[in-house]
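The next block holds one structure in the form of structure tokens; read it before the comments.
Coming up: subunit A.
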Amino acid sequence: MSYTRRQLGRLAGAAGLAALPLRQGRAETKEVVFGLIMPLTGAWAKSGELARLGAEMAVDDINAAGGIAALGGARVRLAVGDCGASPETSKNAAQRLLAEEPALVGGVGAYVSSFTLAVTEVTERAGVPWFTLSYADAITNRGFHYVYQTSPTAEAQAAAALPTILDLARSSTGRTPTRLGIVMDNTASPVNFTRGLRAGGAAKLGMTIVVDETFAPPLSDAGPVMQRVRAARPDLLLLLPTSVPDIKLTLEKMNEIGLGKGRLPAVNNGGPMGSPDLLRVVGKDMLEGVMFITATWGMTGMETLIAAFKKRTGQPWITQDSISTYAHIQILREAVEKAGSTERDRVNAAIKAMDDPALAQKYFPGGSIKFDERGRREGAALVIAQWQNGEPVTIFPRDRALATPIWPKH
Partner candidate 1 sequence: MNAFVEQAVQALAAGLLAGCLYGLTCVGLALIFGIMRVINFAQGDFMMVGMYLATGLAAVLARLALPDAATPFVAALLVAPVLFTAGALLHRLLIARTTGLRGGTAAHQAQLVLTLGIALVLQNGALIVMGSAPVSIVSPLSSSAWEIPLRYDAFSTLFLNQGRTIGAVLAVLVALAVFWLIGRTELGKSLRAAADDPEAATYVGIDVARAHRIAFAAGTAIAGVAGGLMVLAYPVQPFVGTDFVIIMYAGVVLGGIGSVSGAFWGGMTIGLVQQLSTLVLPLQLQNAAVFAVFVLILLFRPQGFFGLNVERA
Partner candidate 2 sequence: MLRLEAVSVAYGGLRALDGVSLDVAAGELVAVVGPNGAGKSTLFRAISGTVVPHAGRIAFDGADLLARPAHARAHLGIAHVPEGRRVFPSLTVQENLEMGGATAAGRAARAELFARIFALFPILAERRGQAAGTLSGGQQQMLAIGRALASAPRLLLLDEPSMGLSPAMAEAIFDAVRALRAEGGLTILLVEQRVGDALAACDRGYVLEGGRVVLHGAPAELAPERLRHAYLGV
């Protein structure tokens, strides 16, 4: 209590000095500004929009619960920037947000790794603590001090993915798949994801790569690719196209040649595979049984959050995008509470000092809200979700799963 009062006094003074006399700088009404930069137009707009929904909900929840207690119930406001569809526009968006919001305390964004790299160039220079769900290792390889990744990095994901899937297979069927198939496009994400597998990673896990097909998107017909898969008879398929049309074509072809609906377990990588839009494009039947790896998804312990989110937004389920930004805003709130200040460096120091497994449990599959010196979250783990009856549900880790996996018992 005394802490708060001291805080209040100091803030009241600061506000009175800094500004202006329009009304008495009363600490209780002081505003805390968090930023969000997401692709709200262009090809990634849907994910950006979902991310925005998560952040907005977090802000409303915080304010409904009385704002930032340490700042006398200061209210949180979300300042939104659209980073468009390129790293250049992302950088501009970051510069604009910083110019328009001098009081910015921290922020989240910008979904696509290359956008995040551009945005954080700007925010790092301004010393704004910044959270992202982007995977790229480069984001936290630059010696930056204000950037935090809550997802496992791409390399970490690649290394953890196959063992995680095999774990799941074993726990579902009692048997371990041995014949691995890979179908992917030649974009950066699947290329990085599979590199280690070919360089001995698969073999080390007792798997033989029986079919390995890489195509240049877009596919005009998935026939030739999937025919080869059919001929090679893998018992686990990494199905890694990144664009929706290619996802649709490959899944439809799988179905057409009798490998669909989970008959050949197929795993994709990345949250977009669980987008509600996919249902409209690909259809429920095609998606049935398809699994994907993601940094977080709706899990046990998140029931209230999920229900509130669905009610509030009308979305059919919550995705990684919304959960992550919701979490990021909550972590920022926690840091501001701890710092008792909106000063960026104090907030940043508070983030670095955090170690809160309970908070992590609320939004992520594992670890703690604790960041290493590079800004990577410790214990960040993977979730596997599976399309079941028109909805992607978490099936791994088992203790957080909302459904049991469908896995063919060959």
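Selection rule, in plain terms: all candidates are chains of the complex that A comes from, given by their letters.
By our rule, contacts are C-beta pairs under 8 Å (C-beta built on N, C-alpha and C of every residue); 3 or more make two chains touch, one makes a residue touch a chain; residues count from 1.
Note that this is a predicted model, so its numbers are computed, not measured.
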| item | value |
| --- | --- |
| Touching candidate - 1 or 2 - for subunit A as found in this complex | 1 |
| Touching residues on subunit A, where the partner in the complex is candidate 1 | 41-46, 186, 213-216, 218, 220-221, 223-225, 227-228, 231, 244-245, 248-249, 251-253, 255-257, 260, 275, 277, 280-283, 285-286 |
